[in-house]
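With one protein chain held back, the other chains of the complex are shown just where they sit.
A, B and C are the chain letters, set down in written order, and residue numbers restart from 1 in every chain.
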Amino acid sequence: MQEDRRRDVLKRLSYIEGHVAGIRKMVEEDKYCVDILRQTYAVRKSLEKLERIVLEGHLRTCVPDGIKGNREEAVIQELVQLYDIAGNR
Amino acid sequence: MQEDRRRDVLKRLSYIEGHVAGIRKMVEEDKYCVDILRQTYAVRKSLEKLERIVLEGHLRTCVPDGIKGNREEAVIQELVQLYDIAGNR
Amino acid sequence: MQEDRRRDVLKRLSYIEGHVAGIRKMVEEDKYCVDILRQTYAVRKSLEKLERIVLEGHLRTCVPDGIKGNREEAVIQELVQLYDIAGNR
Partner (left out) sequence: MQEDRRRDVLKRLSYIEGHVAGIRKMVEEDKYCVDILRQTYAVRKSLEKLERIVLEGHLRTCVPDGIKGNREEAVIQELVQLYDIAGNR
């Protein structure tokens, strides 16, 4: 991953860790389920944003490099798999 | 939340925190993007499983109680909202 | 379903049928995959909008009626199932 992208991703991961710790505290304090769900959805949204950033980096570097090098089949296979896993299929 | 459910949810949240910390370490060590994405997808799946457990608890307790009490409008409105937020719409 | 809601849903379903027929024509004419995918995503979004309308009607009528009547267990079970199916889980 390019350095800028990596720093951005690390910052987002720290934020997500803190967010999950906050939700754990909400559950310990027996907060209202609906408020807990709103927070877990927000974490999922943050994760999706982060995945988009990692994927864009992958598409802009590893994918063209792999295809111009000799990893074409492997690179494409991985992209198909990522799409399947992302959709929980 | 019922006590059993709460303990289950807390265990899952601790696990998710550890998983996110593990992903942060992978990014620090500059692991392959595709392996990082596989792990973030797994975290998202764990979150969805956890949400299902919280939502099921909510549907089995707060929703019937609210509808039989006098919070019908509020309870239904919250469910519609949760559906919208869950789908990022 | 209430009459207004039903008419809205029927209009949306006709529109979706036409949209899918249009995509079929695109495939027959061998259009670019990316343009085809953009259209299938739009159809999926229209379906999600429609589901939200049907679900909202269900939450506002059948769910409170069922819970105040004696279908509480069945109604809640269905909502849990819908959530699972919606998420393809």
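Convention: a residue touches a chain if its C-beta (ideal position, glycine included) is under 8 Å from a C-beta of that chain, and two chains touch if they have at least 3 such contacts.
Source: prediction; values computed, not measured.
Not every partner is drawn; the one left out touches subunit A at residues 48, 52, 55-56, 59-60, 63-64, 67-68, 72, 76, 79-80, 83-84, 86-87, 89. One chain is missing from the display, and on subunit C it is touched by residues 1, 6, 9-10, 13-14, 16-17, 20-21, 23-24, 27-28, 30, 32-34, 36-38, 40-41, 43-45, 47-48, 50-51, 54-55, 57-58, 62, 78, 82, 85-86, 88.
By definition in this document, only the chains that are shown with their structure count from here on.
In summary, the pair subunit A and subunit B forms a contact in which both copies contribute largely the same residue numbers, shared numbers making up over half of all those used. Comparing mean CA positions across the assembly, the chain most remote from subunit C is A. Here the CA centre of subunit B is 23 Å from the CA centre of subunit C.
Averaging C-alpha coordinates per chain places the centre of subunit A 16 Å away from that of subunit B. Residue numbers of subunit A whose C-beta contacts span two or more other chains: 88.
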